[in-house]
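The complex appears here minus one protein chain, its other protein chains still in place.
We call the chains A, B and C, going by the order they appear; numbering starts again at 1 in every chain.
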C-alpha cells in the first residue's frame, strides 16, 4: 500500500464511510481537529467514535448528531470540566441518543496495543473493585495459567480507519511523530486504513534520530498537508496548545444554539486552510 | 532507590549472587561483555542465565561451568555458527550438565515485556505447529474470552538482576540507550536489580530528543563507567562491532584447552580497563 | 498569614505529604498544584509522572491538561501511553497516586463517573481515565477535594475507583496488594484511615477550622482522632511558591493566541 498525498477533503471522502468505526487519536498533543472538522462538514454519520479522551472534537461530532456510539475512557474537556454536548446526548438524548462503551485509560491503551499487535484481546491487571465491568460487557477476564491470577481482558481495538496528525512526512510518505506520542502509533497500526495530516512535507528524514516514532509509508493510506491541523491542540515544535480556546469551549458547548452557530461559523462554512491562520502567533 | 556510581567489581559483587537468575541483555548491539567477564572472574556460579541470543558471552559462562540453567531462544554465534561450549555442555555435559529452557524470540520478547509490565504472563499468537511446546512445560495457552482463539502463554521473565551496557549516564544517574535498543529496557524494568555499564558519564541530557530510550535514575541500582564495555559487540556512536573477533571465537571455542587458555588470558587475568584498549581503532 | 484561602491551605497541606523520594502519578487540578509546590519547595527531587507519558517532568506553569507541551519539554523522558500504563503504572513503579474526586465515601472509594443511575444519569461526569488502575497499582493513594455534602457521601453512586471498599481487609480480599488511600486532604482537614476499619478519620484541623465545620460539610458522621492536631499554617515560602505558580499559570492559559 503506497501512501497518497491528497487533499484532506478527498482523503476523508475516500476513507471514512457512514457507519464506520473510527479513531481520531491524539493524547492532548496532535489531536487531528482539521480531519475531524472535514468529516463533520461531509456529514459522515452513524459513526462509532473511539478515543481515550473524546475531548472537544468528539463533543462536536456528538453535538452534530453524527455519533451512534462512543468508546472512551475519559469524557472531559481536560483541565476545564465536562463535555457538555456529550452530556446533553447521554442525559437528554439531544440531538440523538448515543451508546457509550466506557473503559479505563489502561484498558484503552492496552486494547489499542493489542490491535496493533494483531491480537484479539489484551490482558492487564485492572478494574479491581471498580464498577465498570458491571456496566460494560466487553470487560471480561482470563486466568494466568502459571499463577492462577485473574487478569482483566478487553477486546482489541480495530478501527476501520484511524486519523492522526503528525509533525512531518517525507516525500516517500513515511510519517514522523515526536513529543508526547500518545497512542497514535498503536491507533494507526490497529486500523484498516490510516489517514495522516501533517504540518509539513520534507524531502527526507536524513540526520534524524534512528529511534523516532515513524510510520513507514507502506502503513499509511493517505497523507494530507494541513498546517495548524491540530488546533486548538498543538504540534510540538510548531505551535503551542491554545488553552484559551479550550476554556472558551466550555461556554460555547453549554448552549445548544450557541454551539450550532459556532459550528456553522467555524466548521461547516470553513475549510482546512483556516487552521494555518488559527495557529499563527501560537 | 538512587543510582550508585561504583566500580564494576563492586557492582557485580553486591548485586549478583551464586544461584541468581540473571540476564546480561543486548541484542547484538550493546552486549555487556565487561560485566559478564567481571562475573566470570568473581566465579559467580549455579546461575540461571537468561538471554534471547546467548552468544559468545554465555558460551564463556557455560564453558567455565558457571551456568546451571540457560533460558534462550537462539543459541548461535550470530552469522558464524554454533556455540561450541554450549554444545559441549548439552551434548557431553562438559564441564557440567546444564538445563535448557528454550523459547522462540517472540516468546522471549513478550516474556520480558510482561516482566517489565508487572504481569505474571504474556500472551501471543505463536508456536503454531512447532515442537517447542512439547519439550518446554513453560509454554501453555489461554483462550481469548471474546473470540475463542487459543493463544500461546509464557511466564513473565523476572530476573534477580539484569546487566546492560548503554551509551551514557548523566550525573543524576539517568541512563540513555539508542540505536538498536533490543530488549534492554524491558530486561532492566523486569529485574529486581539493574546494573548498567556505560561508555561515558555526562553532566546532563540537555538538548537530547524527548523520546530517547532512558531509564530514570530511580530504576537503576548501580552504574559503572567501562569504556569499550560491550566489545566485541558494539556501542552505536562509539565503536563498531568487532566481527573478526566473532569469527575468531569459532576457533577458540572449538577446543577445550584453547578455550581455557583464552579465558585465562583475556578474562581471568584481565580487568575492566582492558576493554577501552580493545575498542581503540574500531 | 491571615489571608490564606481554604484551597491554598489544602494545596499546601497536600504538598507536605510528598518527599523527594516519591514517584508520583499526578492528576490534574489540585493534585497537580500540590505536587509542583512540593517540587518547588521541600521535595526538589520528586519524580512527577503524568499519564500522557511524561516522566520526571518539571513544568514552570501548571499544565491545563495532562498533556501540555511543557510537560514533555521539561521531562527526563516521554514514553508512549501504552508503555506508561504497562511498564510504569502496572509495573508497580509509582509510590504515590494523587487523585481528585467528584464524590467520595468514608472508605476512600471514588466516583467521577455519574450522578444517579449509570444508564440514566442525572449528571454524566467525565469518567475514570487512569483512576481505576492508579487506585490499585500505586503504592498508596492520596486524595484531595473540597468538602461539601454532595461530594462526601455515605454511599457513592458508582465505584469509579476502589479505595477500601467496605473497609477492613476488603482490598486484600480482592487480591489487591497495594495500600490504597492513606491520606485525604480537604480544604478543612487532614484525614487518615483508621488502622482497622479503614474509615477516614480527621487527624488534623486546618487553622481556624472547627469540628462542626468539618461535620457540616460532610455527608457521613465524622470520626475525629483522639489526639487531634492543628495543621501548621502555610509558610511564607509555601504560600508564595503556590501563588507565583498560579499566577504564572493564569497568564499562560489565558494568553492563548497572541494579539
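To be clear about the criterion, a residue touches a chain if its C-beta (ideal position, glycine included) is under 8 Å from a C-beta of that chain, and two chains touch if they have at least 3 such contacts.
All of these numbers come straight from a predicted model, not from anything done at the bench.
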**Report entry** Contact set of the excluded chain (shown chains only)
**Finding:** A, B
Report summary line: Among the options A:43, A:216 or A:237, the absent chain makes contact with A:216
Report task. By the contact definition given up top, give the residues of chain A that touch the hidden chain. Result -> 113, 116-119, 174, 185-186, 189, 205, 210-214, 216, 218-219
**Report entry** Residues of chain B in contact with the chain not shown
**Finding:** 27-29, 52-53, 72-76, 78-80, 82-83, 86-87, 90-91, 102, 104-106, 109-110, 112-113, 124-132, 135, 149-150, 179-183, 185-186, 213, 234, 236, 240-247, 278, 280-282
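Following the convention adopted for this analysis, only the chains that are shown with their structure count from here on.
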Query raised in the report: Going by the stated contact rule, which chains contact chain B and chain C alike?
Result: A
Query raised in the report: Looking at C-alpha means, what's the farthest chain from chain C?
Result: B
Report summary line: In whole angstrom, the CA-centroid distance of chain A from chain B equals 39
**Report entry** Chain centre separation in whole Å, for chain C relative to chain A (CA means)
**Finding:** 28
Requested in this report: Could you list the positions in chain C whose residues touch two or more of the other chains?
Outcome: 72, 78-79, 86, 90, 137
Report task. Provide the list of chain B residues touching at least two other chains, using ranges where the numbers run on. Result -> 117-119, 210-213
